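Written out below as structure tokens is the structure these notes cover.
Shown here: the complex without one of its protein chains, the others still in place.
Each chain gets a letter, A and B, in the order it is written, and its residues are counted from 1.
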Amino acid sequence: MTMTTTKAPATAMPNALTSGKLPKYSPLWLLAGAFALSIAIFAVVDAAGGEAFNWAGMAVLAVVLFCVLIWLISRLVEGGRKATDRLVTALVSSAFAIALVPLISVTYTVIVKGVARFDLSFFTESMRNVVGAGGGALHAIVGTLLITGMATLISVPIGLLTAIYLVEYGRGRLARGVTFFVDVMTGIPSIVAGLFAFALFALLFDDPGIRFGFGGAVALSVLMIPVVVRSSEEMLKLVPNELREAALALGVPKYLTVLKVVLPTSIAGIITGVMISIARVIGETAPLLIIAGFTASMNYNLFAERMMTLPVFVYNQYASQGTDAQAYLDRAWTGALTLILIVALLNIIARLVAKFLAPKGLR
Amino acid sequence: MTTTVAAPAITAKERPGDRVFSTLTVVASSLILAVLAAVAIFLVAQSMPAFVAESDDFKGDATNFWSYVGPLVFGTVWSAALAMIFAVPLAIGVALFITHFAPRRIAQGLGYVVDLLAAVPSVVFGLWGIGVLAPALQPYYANLTEWFGWFPLFAGPVSGTGRTILTVAIVLAVMVLPIITAISREVFLQTPRLHEEAALALGATRWEMIRMAVLPFGRPGVISGAMLGLGRALGETMAVAMVLSPATIISFALVQSQNPTTIAANIALNFPEAHDVGVNILIATGLILFVITLGVNSIARYIVGRRKAFSGAN
């Protein structure tokens, strides 16, 4: 209380605890100032050099300016420790802004370049006998749905049962081994999964040039199973033990406890995990390039002949551009847009499932 | 309800339903082990011919398998290492921003935004890298060689397309950023509240609190996240295959048009046309890649395993 008198009476009611603090919104003003200054500098320099306005350079300069300014001003007004804090805040915030740049750029580019061919024929035609403009990706979309669907059919039972084993039954060496090797599987590069499926079926059918859809599904399953196991395991672990005990104490056998109490309680989380794992593998290109191959025609049979998929379609349109290069590029971008939309849709469904299927009042 | 008073009738020790169900789960678990064993066995089996292949079976001027795979291993490690240089500091910054700097109300939303990056398929990143990023960076590369050409990393002649290993590293960094961020975020959030409050109560600023409480606590998590990201960067195929303009050389230069390529990209580019022993050679390089990523991931798991507090998977 007595210390207030020693401070310079800057305000009517001086408070010993408010010394040297920048006003609340000063960083924002400073940021705006830095941008204004940077725009001015670049406008002059670019105009003098007769070049187009350099947005990227301007933004970089503005952020650097801001960091330097806020550190200097804060150091003068608030002291060294606070200045370091302000500088770190500025740096960390710019890190986030930098992370947003590619996201925005990718989204923007894919939408702008993708709408060119986002038309009816893209979704109703294949590439059979198409040279140059026209054609569509129906064969690729069908292939993606078939292969991913098959991969899901393989992965979900295996993955879910394994997760149940690990959480409800697993003890000792097998459980530890499975946990470890599921972790190992998470790290398998996608192209190695493709090579595995190829090596397997090439030896099995003695066909060194084998390409077919089911092989792609197997390759994707190798990538998908560990994701399903991990996410289902986490969800099953969230089910309180009290519920298991309650069921067991009612004289319910263990398998029915798992099937009718544990699974229904965690089903929302499990479905969410499965959707997200589908979203993860549906964009895989490399393994399908190797074992499913590419084709321009429709193929509804998973067990024979090459089968096109959307990611491979995108790659193939880009990689083997014909004489009318722009038509191929347009199809590639529209394929990319379709792919992103499918992934986004899966993610949205996953979130909705998580929201609406979750048991009420749990946690 | 039936009366189960006849207690001596209690005989069945294990019910058929229980036995069937638990057996099913064991079978599924064992299947995973079998699949992994099959991956290893079939890859090794199909790789065997490569190790004894003649020199004219290889593309380029490699004389045996090891001289063929050498530059590829170098390119794989070099591009992934460059990507980590960009991605790790950025990911730590982003994770700190989301957990400790952003307003509480929007923090979770911002987390989702970064996760969106992980949802973009790699082939789209490839398309973006070559269609947008490479042309955008090319002029800066030209400046870089002009001003810093004396420094070996930036030695000329500059690539005219921007399809250099530096561009690839940036694309890879963007792709692994969400992985490292997600795990760092998780461990930063797990910093004991008491530690943070203890630091703040000592009069620490926010940054000092982070340095005293959050970073030491989160370090193993960040390291393992970085290792998982590294594993992903090493194995990434399409983005590299599409963006890089490849050559079979060992070179540290970042912005030239002659770049060391990676194992995964090399397989993707050559597999469709490969035949006979060429296929085996590519599978053998895949086996090498498998071994490398296995090593990196095992180290990551080991670090995670020492701290049981969180699961590092995805």
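As a convention for this text, contacts are C-beta pairs under 8 Å (C-beta built on N, C-alpha and C of every residue); 3 or more make two chains touch, one makes a residue touch a chain.
Keep this in mind: contacts and distances are computed from a predicted model.
Set against the options "Sulfite reductase (NADPH) hemoprotein beta-component", "GntR family transcriptional regulator", "ATP synthase subunit a" or "Phosphate ABC transporter ATP-binding protein", the UniProt name belonging to the omitted chain is "Phosphate ABC transporter ATP-binding protein".
Interface note: of A:Leu28, A:Leu120 or A:Leu250, the residue touching the hidden chain in the full complex is A:Leu250. Listed residues A:Met127, A:Val178, A:Val192 or A:Val261: the one in touch with the omitted chain is A:Val261. Touch with the hidden chain on the side of chain A covers residues 171, 240, 242-253, 256-257, 260-261, 264-265, 359-362.
Criterion: only the chains that are shown with their structure count from here on.
Centre-to-centre spacing of chain A and chain B amounts to 13 Å, using the average Cα coordinate of each chain. The part of chain A that touches chain B in the complex is made up of residues 56, 81-82, 84-85, 88-89, 91-96, 98-100, 102-103, 105-106, 109-110, 113, 157-159, 161-162, 164-166, 168-170, 174-175, 177-178, 180-193, 195-196, 198-200, 202-203, 208-209, 222, 225-227, 229-231, 234, 253-256, 258-259, 279, 282-286, 289-290, 293-294, 311, 314-315, 318-319, 329, 332-333, 336, 339-340, 343-344, 347. The touching residues of chain B, counted against chain A in their complex, run 15, 17-18, 20-22, 24-33, 35-36, 38-39, 42-43, 45-46, 89-90, 92-94, 96-98, 101-102, 110, 113-114, 116-117, 119-128, 130-133, 136, 174, 177, 181, 205-208, 210, 228, 231, 234-238, 241-242, 264, 267-268, 271-272, 275-276, 279, 282-283, 286-287, 289-290, 293-294, 296-298, 301, 311, 313-314.
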